[in-house]
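A single protein chain has been removed from this complex, and every other one stays in its place.
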Amino acid sequence: MEILWVLVIPLAGGLLLALYGHRRFAPELNSAMSLGTLIAAGVLTVRVITGGPFSFFEEQFFVDSFNVFLVALTAFVGFTTALFSRPYMRIEQHHGKLTANMLRLYHAMYQLFSFTMLLALLTNNLGILWVAMEAATLTTVLLVSLYRTPASLEAAWKYFILCGVGIAQALFGTILLYFAAEKVLGAGGNALLWTHLNAVKMQLEPTVLSLAFVFLLVGYGTKVGLAPLHNWLPDAHAEGPTPVSAVLSGLLLNVALYAVVRSKVLVDGALGSHFAGNLMMGFGLLSVVMAAFFLLRQKDIKRLFAYSSIEHMGLMTFAFGMGGAVATFAGMLHMTVHSLTKSAIFFAVGHATQKSGTQVMEHIRGLIKTNPTIGWGLTLGTLAILGMPPFGVFASEFLILTTAMHAYPWTTPFLLVALGVAFAAIFSRVQTMVFGASSGQRLPHPPALLPVFAHLGLVLMLGLYIPPYLSDWYRQAVALIG
Amino acid sequence: MTTPIIGQVINLLASLLLLIAFAMLSQRRILSLINLFALQGLVLSVSTAVVAYSSSQHHLYYSAALTLILKVLILPSILHRLIRKLNVKWDVETLLNIPITMLLGIVLVIFAFNLAAPISQMASTITKGTLGIAMASVLLSFLMMITRSKAVPQVIGFLAMENGLFFAATSATYGMPMVVELGIALDVLVGMFILGIFFFHIRETFDSLDLQHMEKLKED
Amino acid sequence: MQSVLPIDLVSIAILCWLALGFLGLALQRKPQLITAFVFPAGAAVALLLAAAALGALSGPDSVAVLPLGLPDLPFHLRLDPLSAFFLLLLGAVSLGISFYSAGYFRTMEGGTLGLLCLEYHVFLASMALVFLADDAYLFMVAWETMALSSYFLVTTDHKVPEIRRAGFLYLLVAHVGAIAILMCFGVMQGGHGDYSFATMRHAHLTPFWASATFLLALFGFGAKAGVLPLHIWLPEAHPAAPSPVSALMSGVMLKTAIYGILRVSFDLLGVQLWWWGTVALALGLATALFGVMFAAVQADMKRLLAYSSIENIGIILAGIGLTITFHTFGKDAIAALSLTATLYHALNHAFMKGLLFLGTGSVFHATGERSLGKLGGLIHRMPIVSILVLVGTLAIAGLPPLNGFVSEWLLLQAFLLSPGLPHPYLNMLIPVAAAALILAAALAAYVMVKFYGVIFLGQPREEKLHEAHDAGLWERLGLTWLALGCVLLGLFPVFVILHIDFVTQGLIGQRLGTSAARTGWLLLTPIHPERASYGPLILFLIIITGVVFTLFAVKKLFHVRLRRGPAWDCGFPEQTSRMQDSADGFGQPIRQIFEIFFGIVREVPSPFDKHPHYHGETRDRLWDVLYLPIARAAEKISVLIGKLQHGRIHLYLMYSFLTLLALLALLAFIR
Partner (left out) sequence: MNLSAILYQLLQDTLVVLAAPLLLGWVNQCRAWLQNRSGAGVLQPYRVLVKLFRKDAVLAHNASYLFRFAPYLRFACMWLAAALVPVLATDLPLSPAVDVIALVGIFALARVFISLAAMDVGTAFGSLGARREMLVGFLAEPALLMVFFTASTISQSTSLITIVETLAHKQFLLYPSLAFAAVAFVMVLLAENARIPVDNPSTHLELTMIHEAMILEYSARHLALIEWGGALKLLAYFSIGIALFIPWGIAEGGDWGGLPLAVAALLAKLAACGFGLALLETISAKLRLFRVPEFMGTAFLLAVLGMLTHFLLGS
């Protein structure tokens, strides 16, 4: 039942906002809907934690501790982002970048987008998972092209084509999966239910599944933003409105990675080899290294952090690829802290760009002077994302690096170089932006920095202290997928 | 009709699909491209119907009908209206000249067949031989998307890829579960609409659908 | 109820520091309260810490586990002699520095001061935590927090671009080093996520991996300590920071790196191969010579001190290397000797360098000048500071009877009394190494004469120096404490060694005190009275009596008047202050002798210049041969990779297409 609420509220929100999205109270309605989703998700989480995994609607929907943790995360970040977008979008409108109708589109799509993500997470049917991912792409395409500027249109077009094609590969993978499954489970709807597949994964045909995994990896990997399939990502992040960049980086990439991991579990079961893991490790490593060097030459602040997202998704993929209890745990922890931190950073970045009226980093100066909260938010967020303790990102990177050093020493030089380069690239830029002489204008609406510090506070806590129930929760998930 | 004949029919249709895919690869004019796409849809739905008849899988009739409506009637008409509105009839230049593209296409086909061979062995369907063709047509439309330099043909390539996938679904297995197919169809439809709107935005911002204008976002 | 363990006291001290930091942040509006209360309170906490550490030194190890950290990895704390020793160092030195800060930051405006107060105390707390950590995770957290807080302290005055650049460079090097350390822990960990040092102690590593770990640790900690060639951040960052912070960084933070090397190589890794020692020894001596050479040619007083810190770190590292060598060859008596010398020198350097940096702080406050070329004659304006700094100068110049000499004396004994090692090359190497060490020490004297002479002696080189004022009460208190430390550590080495013994006992199972104190506390006899003995107190008294005796004799026999007159100077008329040696001039001989090591940029005026202008600059060659190439390479690669993001959607599609085909081909290949 809770599952239904989690899905219905954002859907209803989408329809409501499609009607009233242009009114003055729309942002509040948006936040309210997200809050509702968050509450429903919370209830669902509690039930899963206490009652264990369960399925719903003739097993079409299924929650275990793995996806419920992502559901909770998605709902939470969705809510905070809605809070952030309240003043942000008002300011954008005030600056004349948006019309009321665009705002209506924005709000409706925002809700539908969170609906698609939640659907993708909650469904038990790999086919529906695919459908939801495709739908998520479509909604975000509209969000990215919101400003209707040439750049935003170009970005949206590339995003649409690349992800569409990628997703198509994923569909082929799904078909192959079904093809392998129906031999064991017989034709019909059940053959795509993950729970059933997971039960019989040992008997699935290895050759087919390896082929299927290749297609699935390329397909969903495009949405994860793995190099060299990542090309859409920086454009989409840079040109869309900042709240969208926040949810793209913070949530959508996670969901895509979730799909990859789910299929990895099946393939590992069928092959009994480390084939899938090796592929993921390779892609992850490549992404980390390439992203690091891309970072070195950025001028646009949002592009900068988009590439850092690629880097971190690569790191997670690497971690999940390594497998094993510690690495998987680290991967999930990294998912959490990355989406929290990165969205916080985008919040700060959004206000920073509004303040100085540009996304070009040379022209952003002295944030700590002009607006200490934004300045410090950006500084701390950056330090956190760069893996500086006592923030949580460090915890996960610590686990990943040490495990890699122990299990796959040959990978660590690459990681060392990549992390060093990334640090130099990002920090040198951010330092000049926050410090030094100031430049910037007053904002018509007070910026919303509560989300920033809420996120950073959580990340800080996760760095120093992981509550036992949370860690048990993680452990259950690890047991499921590790 | 007896099974072997049906098998031959299906194989015939499959090879027809492949042929159409090649034709699209080599086709310059957008109009005929759209017609080819419609034809491909038709062949697809016919083959689906035949499979449905042979294997008495009734839900395949629905998907055949769905294909017929969506990919033979709706999408082509949308595309026709689009290009009339945007009056882009011609697609003179491809990024790779046709013969080379064809050559690559043939290589791809061989590759796909080799890849699909071991899998189609274990298929229980009478259509098992056609999995390789399905994969081939997917790859071919991928290649087509790469080589076309205007927006509309790229989209057509995208849809053709969708067709290939659908054919794979019918040939490898007797079609996906109905709910999934409905979802896929819905996505394709919505995607088409969004693209339709898109084209106009692109058009009024860049006053052409030539993709050369959309290469501003890059690392310099 | 059970009695309070030292470790509890230490933890309390850490918590107090954190609390004080946030209190300072809260008191932003009332800066005078921060200076008048928070910093002295911090000093009191430091005293508590030092006392607790002193108690723990002789006591048994005590451990504690905090309910924090990662799920399977709560924070482990452990207080053994090694960490106690370094905690003692931290407490004793920061006591003086905190007192000093109370005065030094008086003039700072509230907002900045509040932040600075927070960062300062977090810095102290994190350093204490580094010494206390007993698992890799807590260690790394404390380690990076230390780096981070010190970075913010360095960039306190972030208006200045140079300071921002210095801060960035510092944090970058620190971060890369930290990753290396992290990897070295990664090798030692027991797998399946057990990162406590306890398990690492029992990790069985092949020689290859052990060496890899050692080298990683050397790299990582060396980056923090400023070991060649990772020293570049140090002369940039230390001058940039406010003086008390420079004092902390140079005096204490560098020692955390030394602690790390000792902890990893002796405690966790259990020293295994003799060539580790040789590597460390060679690296250390190279660093020492390099540092002192560059110190000799600096024209900025804080840069000069920073380079001298590099030198001393080099000496300490050499000591460690010597210890490793002896230890691996089973000559534990001498290993204990050299380890004692090493630790002793670390302690001494903390006091001396703290004192000197604080001294420069007072000079800076009084004159607003950091450049040696614009100072001079301050001994008349700032008598107290000048005397206290003189003590530090003599100490760091390694002159008896002060503390700098004792540790160098011990180290030389270790070098000298090395019995034939079962390795011919080492036997050749060690005397040469001793020679290099002495050379460095002697050069240090040169540097220090320059430092003191140019700042405090001679005539003022600028008019405004006549308005210079002596340091305030708090400053004097801090300086006096540190100076006192320099004197006492110099005069009573036996007591110090008796305490260091617990550490050597723990690390290499051999103690020195029994033999060192054989002939009572007056005489220091490391191995045997026959071999070597040194009685600083006696020496001191003799010299004093000598001086006093002569003084009285002269006064008694020849009571003649004393007149003041103009300086004679071979009868040259009108002396101006410009005629004295400038800092550059004083460094000139060194620059000439060691020319090959410096990248010298000089523009000399021609005789016909209307406004002759001389500009000389000695640059660090390593920049050109090592760092710039790396930066350029990274730039090149990024340009190449950047080309991939070409903007053409067809190319992007082709990437995905090729990726797909490649993977499929791979699959077909695997089949």
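Lettered A, B and C in written order, each chain numbered from 1.
We take it that a residue touches a chain if its C-beta (ideal position, glycine included) is under 8 Å from a C-beta of that chain, and two chains touch if they have at least 3 such contacts.
Note that this is a predicted model, so its numbers are computed, not measured.
In the full assembly, the chain not pictured is in contact with C, by the touch criterion defined above. For the chain left out of this panel, the touching residue among C:Pro67, C:Pro207, C:Gly330 or C:Pro566 is C:Pro566.
Contact with the chain that does not appear here is found for just one residue of C:Asp581, C:Asp609 or C:Asp624, C:Asp581. Within the complete assembly, C:Ile542 is the residue of C:Ile542, C:Val604 or C:Leu628 that touches the hidden chain. When you scan C:Pro40, C:Gly110, C:Gly453 or C:Gly616 for touch with the missing chain, the hit is C:Gly453.
The chain not shown here is touched by just one of C:Pro161, C:Gly270 or C:Pro431, and that residue is C:Pro431. Hidden from this view is one chain, which touches chain C at 376-377, 379-380, 390, 394, 397-400, 405, 409, 412-413, 416-417, 420, 427-428, 431-432, 434-435, 438-439, 442-443, 445-446, 448-450, 452-454, 457-459, 519, 522-523, 529-535, 538-539, 542-543, 546-547, 549-551, 554, 557-558, 560-570, 572, 575, 577, 579-581, 585-586, 588-590, 592-593.
Heads up, the rule we're going with is that only the chains that are shown with their structure count from here on.
For this structure, the chains sharing the highest number of C-beta contacts are A-C. Chain centres here are means of the Cα atoms, and by that rule the chain farthest away from chain B is C.
In whole angstrom, the spacing between the mean C-alpha positions of chain A and chain B is 31. Centre-to-centre spacing of chain A and chain C amounts to 44 Å, using the average Cα coordinate of each chain. For chain B, the set of residues touching two or more other chains reads 115, 118, 142, 145, 154, 214-217, 219. Residues of chain C in contact with at least two other chains: 642, 644-645, 649, 653, 660, 664, 667, 671. Across the complex, chain B is touched by residues 642-650, 653-654, 657, 660-661, 664-665, 667-668, 671 of chain C.
Taken together, the chain C residues at the contact with chain A in this complex read 67-71, 136-137, 140-141, 144-145, 148, 155, 158-159, 161, 164, 167-168, 171-172, 175-176, 179-180, 182-183, 185-187, 189, 191-193, 195, 634-635, 637-639, 641-642, 644-645, 649, 652-653, 655-656, 659-660, 663-664, 667, 670-671. The touching residues of chain B, when paired with chain A in their complex, are 57, 115, 118-119, 122-124, 135, 138, 142, 145, 151, 154, 158, 161-162, 165, 168-169, 172-174, 176-180, 183-184, 186-187, 190-191, 194-195, 198, 201-202, 205-206, 214-217, 219.
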